[in-house]
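A single protein chain has been removed from this complex, and every other one stays in its place.
Chain IDs A and B follow the sequence of writing; residue 1 opens each chain.
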Amino acid sequence: MTETMDYTPEEKPKNKEGFSIGSIVLLGSIVVAAVIVGIALMRQNQVQPTGGRAPEFGFTTFDGETFELEDFRGQVVVLNFWASWCGPCAYEAPDLQYLWEEYEDDGVVFIGIAYADNGPNSLAFLERYGITYYNAPDVGTYISELYRIEGVPETFVIDQNGDIVEFFLAPVDELQLTAVIDPLLEGGSQ
Amino acid sequence: MRLKIVLLSILIALLATLPALAQDTPPIDPDVDTSGITDDQVNAIANQLYCPVCENIPLDTCGTLACEDWRQEIRAMLAGGMSEEAIIDNFVRRFGDRVVSSPRDPFISAMSIITPWLVALFAAGFAIVHVMKWNQSRSETPVADSGKDKNSTENNRNSYMEQLEKDLAGK
Partner (left out) sequence: MLAEVGYLSLIIAFGISLYAIVAAFIGERNHTESMVRSARNAVLVAFGMVTVSTGALLYALMVEDYTISYVWSVTSPSMPEFYRATALWGSQEGSLLFWSFLMAAFAAAAVVLNWKSHRRLMPGVIVYTMAVLAFFLGVSIWVENPFVRWWLDSGAPEGQQVLQAVFQPAGTVQPTATRLAETANGLNPLLRHFGMAIHPPMLYLGFVGFLIPFAFAMAALASGDLSTNWIKASRRWTLTSWLFLSLGLMLGGRWAYDVLGWGGYWAWDPVENAALLPWLVGTAFLHSVMIQEKRGMLKAWNMALVLGTFSAVIFGTFATRSGLVESVHSFARSGIGVPMFLFWFGVTFISTAMALWRYNQGMLKDEHEFKSLFSRETLFVVNNVVFLAIFFAVFWWSFGAPIVSELFFNKVVTYGEAHFNQYLWPLLLALYVLMGIAPLSAWGYTSVKRFGKAILIPVILSVVSLGVFFMMGMTDVLSLVGYWIVLLAGWVAIYETYRGFMARQKIHNENPLQTVAALLQRNPRRYGGYLIHLGVTIIGIGIIGSTVYQAETQQTLETGESLEIGGYTLTYHRLDTGLVSSDGRIIDRATLTLSRNGREIDVISPRRDFFPESEMNTMTIADAHSSLENDFYVLLVGWEEISTQRATFKVYINPLINLVWWGGIVLIVGTLAASWPHAILPVRVRETMRKGREQ
């Protein structure tokens, strides 16, 4: 079925040179929107940092002491994300405490960050495993966002200069950690 | 000068207490008796909260261990006599704005509500201006309509008919 064409011959269109201001603004806003979405996409695709300067953050422990990460510059920092409802975290907790006691005077600091978990269960968890190293609730889930963790447990090892040297996606054990910490201590004493 | 010193010291004192405020673990007794609290009471609060572990699922339907933990905490808080407001405030303080379904931060909240209305107003205004412009151009050129041949033929035909009527009437 051929539909009749409704084409009305227009008068010769007055050809404006270039685009009007409104058009430029419209195109410009598309670019701006795209840039914003693009940046968001980049950030979303970023995973946990495995190198470079460790992101700065402040924290207040369950005991009420306040620190910044940079307060520990010059020491090796083991940053461990955990939660009381996380089974594997319970699995690695004894190893972490043991190593803390071993390394306490050697210039190694252990920091535990409780992810989405800072109620009485967290305190019970710390008590159950006799954890004595610094532990802080992640208020506002800020630190977890900063390190882009996907779940718990995740552990980062930061050297004396404040750079991340290792990232463990899974529960860690004694062997894995000592393999990373010892070289740092030897190198740092030079 | 003395006033300044006093004010400054008050400010410092306040700031010094902030960390303690921020670090507010809930004032609940872990051994409190929760048997009187019904699931419905817990759910009434839980369905207003979102746990970061589950992606975009409200706390009352989420099945992870983290969510179970949170719901138990809510139960204990209710048993301890905390109000709904206080419980939600507490969770927001500890975990951030993301745990509620509308951001609490006044600035972000304003931005998110106002922006769509602003855009809608802008669109409506744009439409109104356009319609008015059309209306105006119509009243300025009363014999308006685009120069379509059909219409001018129509006018011609009408005037011809008029002429014809006049002639016939005159007869």
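Observations, loosely collected:
Assume a residue touches a chain if its C-beta (ideal position, glycine included) is under 8 Å from a C-beta of that chain, and two chains touch if they have at least 3 such contacts.
This one's a predicted model, so the numbers in the text were calculated from it and none came from an experiment.
In the whole complex the chain that is left out makes contact with A, B.
In the complete complex, the hidden chain is touched by one of A:G38, A:G51, A:G87 or A:G130, namely A:G38. Of the candidate positions B:A86, B:M111 or B:M161, contact with the hidden chain is made by B:M111. Although one chain is not displayed, chain A still touches it through residues 1-3, 5-8, 10, 13-16, 18-20, 23, 26-27, 30-31, 34, 36-41, 43-45, 141, 145. Where chain B meets the missing chain, the touching residues are 38-40, 43, 48, 50, 55-58, 61, 63, 68, 71, 96-103, 105, 107-108, 111-113, 115-117, 119-120, 123-124, 127, 131, 134-135, 137-138, 144-146, 148.
Quick note on the criterion: only the chains that are shown with their structure count from here on.
The distance from the centre of chain A to the centre of chain B, with each centre set as the mean of the Cα atoms, comes to 29 Å.
Listing the residues of chain B that touch chain A in their complex gives 19-20, 22-23, 25-26, 28, 30, 51-53, 64-66, 68-70, 72-73, 76, 93-98, 148. For chain A in complex with chain B, the touching residues are 8, 60, 62, 64, 66, 83-86, 116-121, 123-124, 137, 139-142, 144, 151.
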